[in-house]
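Removed: one protein chain of the complex. Kept in place: all other protein chains.
After this line comes subunit A, so read on.
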């Protein structure tokens, strides 16, 4: 397991989680995880449906309540300093959440207002966010006419409007065709190169994580089973090994395990709905 990169200039880690647990009734969705994401890295949370990835990031972005001190974002306590955490986070949920009845520009302007972007800067910031995602030409079209990849990039533009230090993406490429997936990752990479922001991403796609993440954590049944740089994790299993092999080695792949980890009906319905909306 490799250490996370040293934080630049002694800044606090982008995310610091210690002993985090969260249960829905009797079912533990997150079962005691410890994690540090360094400022500036692209970090992937991987695992099947029901592994606890989405619950973990919902705790990080303050959508779910967590015990004081268990989740810190750039040193801010997600339980006690929720407003301050929200100001430095951009969040894109798994579902296609842009409003098809509004234009791309109106979708982004809505979030500019909700984040309190001053009126004098608003128009320019909205235009810059749309342009960073390659949507300047489609900005005044109804978002309902966008392709799946464009919708995802529009959501990224919405999440960028408050210049977040931490961008949290829940399955950003689910249901997209390979070309659209490549474009989304290309834009995320360009953003990170330009701004140095931290990106925390969950994904089912191990190949994407291997290619685009600096470090990954493999989760199943609410626990982190492996953590490190993708190349180092796979190297331990041989030259041809993939992250999928690492995952199988850590968590096993028996039918009973897969049944337990396959996610509940709501997870799967949400994933299928997103995939079907993306066509």
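Brief remarks follow.
Everything below uses one rule, namely that a contact is a pair of C-beta atoms (placed from the backbone, for glycine too) under 8 Å apart; a residue touches a chain by one contact, two chains touch by 3 or more; residues count from 1.
As a working rule, contacts and distances are computed from a predicted model.
Missing from the rendering is one chain, named in UniProt as "Transport permease protein" (options: "Transport permease protein", "Glycosyltransferase family 2 protein", "Multicomponent Na+:H+ antiporter subunit F" or "RNA polymerase sigma24 factor").
Considering the full assembly, A:89 is the residue among A:20, A:89 or A:246 that touches the omitted chain. Residue in contact with the omitted chain (choice from A:129, A:158, A:202 or A:234): A:158. Of the candidate positions A:18, A:97 or A:147, contact with the hidden chain is made by A:97. Among A:27, A:80 or A:113, only A:113 touches the chain left out of the display. Across the interface with the omitted chain, subunit A contributes residues 24, 58, 61-64, 83, 86-87, 89, 91-97, 99, 101-103, 106, 110-111, 113-116, 118-120, 142, 158, 162, 270, 273.
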